[in-house]
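Before I ask anything, here is the structure I am working with.
A single protein chain has been omitted from the complex, and every remaining protein chain is retained in its original position.
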Amino acid sequence: MSNLSIFFVFCFFSTLSHAIEFNFCVGDPSLPRGSQGYACKDPAKVTTDYFVYTGFRGEKTPNNVFGNNVTLAFSNVFPTFNGLGISLARLDFAVGGVIPIHSHCTSEILNLVKGSIIAGFIDTNNIAYYNRLEVGDVMVFPQAMLHFQINVGKSPATAYVSLNGANPTLQLTPTSLFAENLPADIA
Amino acid sequence: MSNLSIFFVFCFFSTLSHAIEFNFCVGDPSLPRGSQGYACKDPAKVTTDYFVYTGFRGEKTPNNVFGNNVTLAFSNVFPTFNGLGISLARLDFAVGGVIPIHSHCTSEILNLVKGSIIAGFIDTNNIAYYNRLEVGDVMVFPQAMLHFQINVGKSPATAYVSLNGANPTLQLTPTSLFAENLPADIA
Amino acid sequence: MSNLSIFFVFCFFSTLSHAIEFNFCVGDPSLPRGSQGYACKDPAKVTTDYFVYTGFRGEKTPNNVFGNNVTLAFSNVFPTFNGLGISLARLDFAVGGVIPIHSHCTSEILNLVKGSIIAGFIDTNNIAYYNRLEVGDVMVFPQAMLHFQINVGKSPATAYVSLNGANPTLQLTPTSLFAENLPADIA
Amino acid sequence: MSNLSIFFVFCFFSTLSHAIEFNFCVGDPSLPRGSQGYACKDPAKVTTDYFVYTGFRGEKTPNNVFGNNVTLAFSNVFPTFNGLGISLARLDFAVGGVIPIHSHCTSEILNLVKGSIIAGFIDTNNIAYYNRLEVGDVMVFPQAMLHFQINVGKSPATAYVSLNGANPTLQLTPTSLFAENLPADIA
Amino acid sequence: MSNLSIFFVFCFFSTLSHAIEFNFCVGDPSLPRGSQGYACKDPAKVTTDYFVYTGFRGEKTPNNVFGNNVTLAFSNVFPTFNGLGISLARLDFAVGGVIPIHSHCTSEILNLVKGSIIAGFIDTNNIAYYNRLEVGDVMVFPQAMLHFQINVGKSPATAYVSLNGANPTLQLTPTSLFAENLPADIA
Partner (left out) sequence: MSNLSIFFVFCFFSTLSHAIEFNFCVGDPSLPRGSQGYACKDPAKVTTDYFVYTGFRGEKTPNNVFGNNVTLAFSNVFPTFNGLGISLARLDFAVGGVIPIHSHCTSEILNLVKGSIIAGFIDTNNIAYYNRLEVGDVMVFPQAMLHFQINVGKSPATAYVSLNGANPTLQLTPTSLFAENLPADIA
């Protein structure tokens, strides 16, 4: 019998004596947090349900002035993402719906699963990169680039976006220009 | 007129004099590469088409012994991901199809868009976390955990997975145990 | 004689036999670059002058529509910063001059050396943090926050800003909204 | 009306429903800390004053044996820098004043605003890189290099240094060789 | 007297006024932890003994079915490693003893100090790299590669391995395939 086959035969009965504790770090917002994210919930209290997010189920009707419906699964909503450096969002567009131009410090990958949209970004040389996407198309928005999406099709559209951060800082540009507590002589 | 409104009125006509060059780094496999990824293709030759991946379009029929069809959009296939620290894959399952247990050093988020599967991972304390997922459900496989997916439904299933690495190193465990060039006395 | 004093007596005559090569990596834009920055110029050709930047010398007259004069010392201008993860800029303001609201993915520290300005940023909860600064004051703009500066004093003002990136990606928001090559039906 | 102009018209009234919490992480030394820095103070208690450091105001008279006066704005003094990966210091030199040779694991950028000094560093091949600097000159000390500054002019000098770490570990070399609690037979 | 010699003469008497606090972060498992590791024990309670690990002393007799004895010095056993990004393990092999094939997300360096073993890894192209090692030999297992060691000599063998993580996540592959709490219809 070969040496390696010993691995298969015997290793069901034995394991290393020192278990490792940090397989995951589900965020616990009630504890002090650090600049890298939340403190970890006690792993003994983390059941399998913590690893499933069901907030993307069902229809998401765009009902705001932009004709969009954005469902974020960031670590402040789904704390299991804490420390893992990745997150998701679901974007639903009414006909003509838009996601206004914005940026964040993570890169973003959009994956169109329904409808047809134009998506694009503008680089720091003021060059725009935009495309019409069909179902199954993936578009990349490199980190920090201002980007936007517009449903130019004749039916609703749905896309999922992945971001390589657990809690991407995100600002809608024009909104931010009018912060509520700026004095009138500045804003 | 307020100070801030000056921004809106005038800044269309002027910009900073020094443009920034590194908005993205589309990989060029013909150049020497580093441990962090490919060298960058000349940005002047990067058109908008480089930012769209169309490899997920259409039907993907599982036709291997596992009953799966895995379409990877990693940076070696889609070099625009180079340096961005994120990638995608599409998983199609026949009825009863499986993705064999494996691990990688990136975290993974699975997003089920068709069918119903059981997905799970096993932590280093030998505890399994698994769930039956329905359309719209998202499941997280933290970095380095062994994980698997099985189509337990009565129809084909499709999922997308996001990984926070541009070119995740990935090994199918049992396959690797029998590397072709291992001598018989070891393997 | 103590053991430690041996260090002082003898170590002038001897050193470790293997020299280390990567003390710095002055960027060489003529070589292929990676997502992390430029390739390194041959260190044997790097003289002491490479480590001094003189571009901030003298008067900098603001003569654009914003009443500002921004001198960037980023790695594309001063390639010695390549790989070091830090950079500088000098900001000169005419009376009433402004730096329009913008963001970048590095944090920024402003150090006012002449005049008096109001500087501030807006967080993602749409709360503005702004202050009037006097000579010697330092203000922090955390990464990704939209921020701005306005010379509210009666004389010109000068500040230096430090950023923890060698080549910060930077976008003037309103300018970018009107990328030159966006088609009229989108823009 | 174009699609993009919708952004300007309407987005003042609406925003994404899930606010992001981690815009900054002002350190709270009273909480447990991690290897990456302090835990965050409750953001609701962080006012705009937290973002301004006034410790550099006014004259700083060198009155120690080196003829220097070093004012550090590191995160242990100014906890707003916590987690941001950047910090500052002000260096004041009497005529003939020196900053003794030392090193730290962050890179450092010196910005001379008054007087004339010689600054330099020594690389691991024992090569010195030094220059005489005038007002407005910037010199770079790459990470881990031993470096020093000497006021060789006929008047006091002032410089600001930026470091890409919130709390750079710093050791004055010769001082450290004589730690107080080393036993006599070692030291 | 030269300027630099002033450093030697005087700097024993004076130092910078602001001490730095984060020289190390010995983990305190009783405090909330983050995704990057444990919170720090109060440094005032950290004595010199905390920096020495004695768990590798003496003979280590392999007495499990694999004929190995693995002594891990990871941060959960030796919390001084917390936050330092490095750890160690001692591997003792009986004649014919093996370390079953496994992987982790840190790189590993093996340093053989007694006996003779065959060690190897299998890359993602299913190519095996293996060698017979003698005392003094060092072998590298790049991050994420499945790897193994077998004592092929006629006497016991001992090796030390270094890993560039404080608490490497580690899974023995075949063991993990049979997690205890997987239902029979899956496992």
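Note that the chains take the letters A, B, C, D and E in the order they are written out, and that residue 1 is the start of every chain.
The rule is short, and it goes like this: contacts are C-beta pairs under 8 Å (C-beta built on N, C-alpha and C of every residue); 3 or more make two chains touch, one makes a residue touch a chain.
On a predicted model such as this, the values are computed, not experimentally measured, just so you know.
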Legend entry - Partner chains on view for the chain not depicted: B, C, D, E
Inset, instruction - Can you work out which residue in B:V70, B:V95 or B:I127 touches the chain that's missing from view? - result: B:V70
Legend entry - Contacting the left-out chain in the complete assembly, out of E:A73, E:I99 or E:V152: E:A73
Inset, instruction - Quickly run down the residues of subunit C that touch the omitted chain. - result: 3-4, 6-8, 10-23, 25, 28, 31-34, 36-40, 82-84
Legend entry - Hidden partner chain, residues of subunit B it touches: 32-37, 64-66, 70, 72, 74, 76-77, 96, 98, 100-101, 148, 150, 167-170, 172, 174-175, 178
Inset, instruction - Quickly run down the residues of subunit E that touch the omitted chain. - result: 2-4, 7, 15, 19-20, 23-24, 47-49, 51-58, 73, 78, 80-81, 84-88, 106-107, 109, 111, 113, 120-121, 123-126, 129-131, 133-145, 160, 162-164, 177, 182, 184-187
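Just so it is clear, only the chains that are shown with their structure count from here on.
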Legend entry - Angular offset of subunit D relative to subunit E [C-alpha, multiple of 5 degrees]: 120
Inset, instruction - Express in whole angstrom the distance between the two chain centres, defined as the mean CA positions of subunit A and subunit D. - result: 34
Legend entry - Rounded Å distance, subunit B centre to subunit D centre (Cα mean): 39
Inset, instruction - Please set out, as single numbers or ranges, the residues of subunit E touching at least two other chains. - result: 32, 34, 36-37, 101, 150, 169-170, 175
Legend entry - Pairs of chains satisfying the touch condition: A-B, A-C, A-D, A-E, B-C, B-E, C-D, D-E
